[in-house]
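Other chains dropped; remaining ones untouched in position.
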Amino acid sequence: MRAGIVVFPGINRERDMAIAIESCFGQAPRLVWHHETDLAGLDLLVLPGGFSYGDYLRCGAMAAHSPVMGAVAAHARRGGYVLGVCNGFQILTEAGLLPGALLRNAGLRFLSMDCFLRVERADTVFTSRWAAGEVFRAPMAHGDGNYTADADTLDRLEGEGRVAFRYVDADGKTSAAANLNGSARAIAGIYSDNARVLGLMPHPEDLVDPLLGGVDGRPLFDSLAAALVA
Amino acid sequence: MAQPVDAALARSFGLSAEEFATVLAIMGRTPTLAELGVFSVMWSEHCSYKSSRVWLRTLPTTAPWVIHGPGENAGVVAIGDGLAAIFKMESHNHPSFIEPYQGAATGVGGILRDVYTMGARPIANLNALRFGDPGLAVTRRVVDGVVRGIGGYGNCVGVPTVGGEVNFHPAYNGNPLVNAMTVGIAPADRIFLSAAAGIGNQVVYVGSRTGRDGIHGATMASAEFGADAEEKRPTVQVGDPFTEKLLIEACLELMATDAIVAIQDMGAAGLTSSAVEMAGKGGVGIELDMDAVPQRETGMSAYEMLLSESQERMLIVLRPGAEAMARAIFEKWELAFAVIGRITDTGRFVAVHAGVVEVDIPLDPLAEAAPLYTRPHLPPVPRAPLGPVADPLGIEAALLRLVGCPDLCSRRWIWDQYDSTVGGQTVKRPGAADAAIVRLDGSRRALALTTDCTPRYCLADPQVGGAQAVAEAWRNITATGARPLAVTDNLNFGNPEKPEIMGQFVAAIAGMGAACRALDFPVVSGNVSLYNETDGQSILPTPAIGGLGVIDDAALAVGIAPGAGDELVLIGATAGWLGQSLWLREIAGREDGPPPPVDLAAERANGDFVRGEILAGRVVACHDVSDGGLLVALAEMAMAGDTGLALDAAPEGMGAHEFWFGEDQARYVLAVADAPALLDRAAAAGIAARRLGRCAGTDLTLAGGITISVRACRGAHEAFLPNWLQ
Amino acid sequence: MKVAVTVMLKDGVLDPQGRAIGQALTTLGFGGIGEVRAGKLIELELAETDPERARARATEMARRLLANPVIESFSVHIPTEA
């Protein structure tokens, strides 16, 4: 089992992600430069956070056209696993691998703080180490995390069980106050139709060590490790 | 039509008549416009430190762990495991008033370059900010822009912003201070310096292209640029954090090879100062081909290219044969790469543009004849003792007002806009501890980082204020359990040509030096920012201190949040000093009296004792007592720990307001499981200590039936910035 | 020749930035302000000299990169001055 982290110019959470993956998988990920197109041997592709191309024009827009993205799309078409976090989520939507788009935060400010997420289903390769409805904490750090899609798309995502995580309060309830960036229906993360591509805004990879404030983010990586080893 | 190069033009460039006479003597002829530009920037206050140098030399700069002190792009200290911490602080005050967002953003970019140019990967940013009266609309605009700018740049380059400080005072109305600090890590045996070497070696330009950004404004007044002057006007520097991020990665990639002989960022005075400094330090000459400089605009003159302060650029001297490999790295990162010159044995700085020798200056005299002034300075007048001050308000109301006032309110609104976790090593984020704690990748070791200064103390007594700023930085590091190692400073003052201002500067340095010596806390880098005045009104003297410490096991670091049942002990003596306290200003409406004295021996003894307790694992939480005094420190701990505190009575012999709000120095509040044992150990060590109470319930309860809800405190504490700025 | 591409959020997509600008203007004392929408203007200098072909190329660029069809609409025009 092998994970690859795709490095676009301007990405900056690739090291955080590598640390989390190595500590949970027991194996260091391969760093994949955005010009590479041969992803053979990789089971999981991770698009990490940061500011690819400076977030200029639109977050993720330019990275979505990188040479590597053709290979990422092919990997997804073959049923391969893809995880996009923060800027990675934005890139996946810009590339059309996930529906919707991420707008400026409703309050128009960058938000760097911990938020609470509710796990909407626990039967995917990304969430098996959680229970459905479980709440965990994750740092967020973004200026454009306000998820949007038209009403039909939102209904379809809900109907197909493709909402992965929602912003909630510490008790697991949705509220306007807990939905810090104003996302439609408090959506923090979504799946592709086969639930093998996941995009989310917050950073579970920054909470995998008790010393850094907790291990709330570990189940994501432990779930993947368990599934991919099997 | 070109204006003649003469004393009048030199004056408009900021050179005095004597300085221009020295230029003529060095050159033996009338300098060209470009040459005059070179002299004027190299001899400017900013680059030459002509007013401050004699005093900076009095600061202690050495210790067994110091690898490079002042004189390099940043200071370097050994932190164990064969690693070095590289750090510096720098100001971007004036640009941040003109254009707050870009001014602050480019300030962050500039200080980052000073650190990674030495081979370090930047791992943390901090800042020290001073703003004017919050009642003014312009202050709000400046705060909003500066905070967005710092976040906009730091977040994008992916360096966590982990700490800082903010003050408000009308003295900063027309002149806010934006001081940015960067800390990086490198192998101690792979530090890159700027001294050029190797006759014939190539000089390479990398990064962004050069435009007409920030060329010295005064020079533009000359008729040199004719009718299109408007179009060629100097422009505000706009930061490009994306390019900076690429430049960091590309430079670090090249630094992993053996291609680099010397490297230097292009900071103030751009290409001129980096070329002159690299050649000067190496004792060689340098020749630049200005036609080869990557340019963003058309028709730039040699003068403009030499003085441009376009951001995100570096100058590198390459080892022979390394060009192709270096070029490949920068092209991979889609950055400009151009060979623009070579190292010569002439000892001269030569710049040729379109076949014309625009600059030909001997480097030694340029450096050696640089002006150096011992400006007249008046010793500051000591403030009269304060005398007794009655309490007009009572403890409860005073506490609620203090925790909500601009200088003490929560900074959450600010740090919530800074990415403090990127890098995945932030152990203590803003607000969690007295110093930020950032772990070293793959190690148990961590750095403790802080910025500190109390300008109102510095105005009332610059010497005490200078010492206090250093002591507070040392104390904040100590309060986490870390071992303070060294400081960087940013000395922000008014016009040094005024003897009172120069007197403030001299006294502040004396205080800083004394504290640095007493605490084994040498100055390894820094920056001086003078002429911070508007309409003749000077800022408060503000010698901002950036402190760095190390803790061998990050798991031992403590924050300020105690838990239910903990007992609270005060370390350090309390006299109830109200002079220059925030209580006096905010509650009694007076900015009066001398600041609290700084007893360096007590600082050292108390701090060493506290650190020992923390490292022995006997302390749950620790917070130093500073602005606002003891009760404010306790309220901050209660809010952080979400617990009430049952507090013992204030001692006899002083007013309750003096005890709770006095700002005596060298004090810490410790939350521990066993207070009597701690008091015994303190007594045995000869350290003043006193039981304060314990964590219980949801309110602060004081003897005499005073009850203050922690919720109400939090409401007041969190309200000010969001209400003011949203 | 110069071509300008205007990119606006689609009707129906919430525009917090436009709303914030509207509020700020009202606070400044400007009355009678209805809806405010904030968009982008991208000016491109193209080697192409034929207006129709330049317009077609810019349209293609907008479709592929400059606008995100999920949330944005765009229009292309050739600035009259220039």
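Worth a mention:
Read from first to last, the chains carry the letters A, B and C; within each, the first residue is number 1.
FYI, contacts are C-beta pairs under 8 Å (C-beta built on N, C-alpha and C of every residue); 3 or more make two chains touch, one makes a residue touch a chain.
Please read all numbers here as calculations on a predicted model, not as lab measurements.
Expressed with the labels used for the displayed chains, the entire complex holds A x1, B x1, C x2.
The rule is simple: only the chains that are shown with their structure count from here on.
Averaged C-alpha coordinates put the centre of subunit A at 36 Å from the centre of subunit B. Distance from the subunit A centre to the subunit C centre is 30 Å, each centre being the mean of its Cα atoms. Distance between subunit B and subunit C, defined via averaged C-alpha coordinates, is recorded as 41 Å.
Remark: subunit B residues 148, 151-152, 155-158, 240-243, 245-246, 333-334, 415-427, 429, 439, 441, 554-555 touch subunit A in the complex.
Within the complex formed with subunit B, the subunit A residues making contact are 9-13, 15-16, 19-20, 49-51, 53-56, 109-113, 139, 141, 143, 203, 205-206, 211-213. Considering their complex, residues 57-58, 61-62, 65, 93-94, 99-101, 103-108, 146, 148-150, 182 of subunit A touch subunit C.
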